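Only one protein chain is missing from this complex, and each of the others stays in its spot.
Right after this comes chain A.
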Amino acid sequence: MNSLSEECTPLKQEYDACFNSWFSDKYLKGVTTDHCGPLFQKYQECVKKAIKDKAIDLEQLEKRILGTANEKQIPES
């Protein structure tokens, strides 16, 4: 799987591999501290910069629809 930015893809793949094995081998067995921190930091820095460069506005997303008063009723079908 790729990252939204080509240059972040190798960092992402490294982090994902770490996360996937941590998730199955540690987290689901009750270990909550993870060792992927440094990998994640490097990857995150790259992604956050890419988002800024591409001007993706994520703040719009903080409003929820499902589960709030905005949720539409099921239409009569």
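To be clear about the criterion, a residue touches a chain if its C-beta (ideal position, glycine included) is under 8 Å from a C-beta of that chain, and two chains touch if they have at least 3 such contacts; residues count from 1.
Convention: contacts and distances are computed from a predicted model.
UniProt records the chain missing from this view under the protein name "PRELI/MSF1 domain-containing protein", selected from "PRELI/MSF1 domain-containing protein", "Proteasome subunit beta", "Origin recognition complex subunit 3" or "Auxin-responsive protein". Residues of chain A that touch the chain left out of view are 1-4, 8, 12, 15, 19-20, 23-24, 27-28, 30, 32-34, 40, 43-44, 47-48, 51, 56-58, 60-61, 64-67, 71-72.
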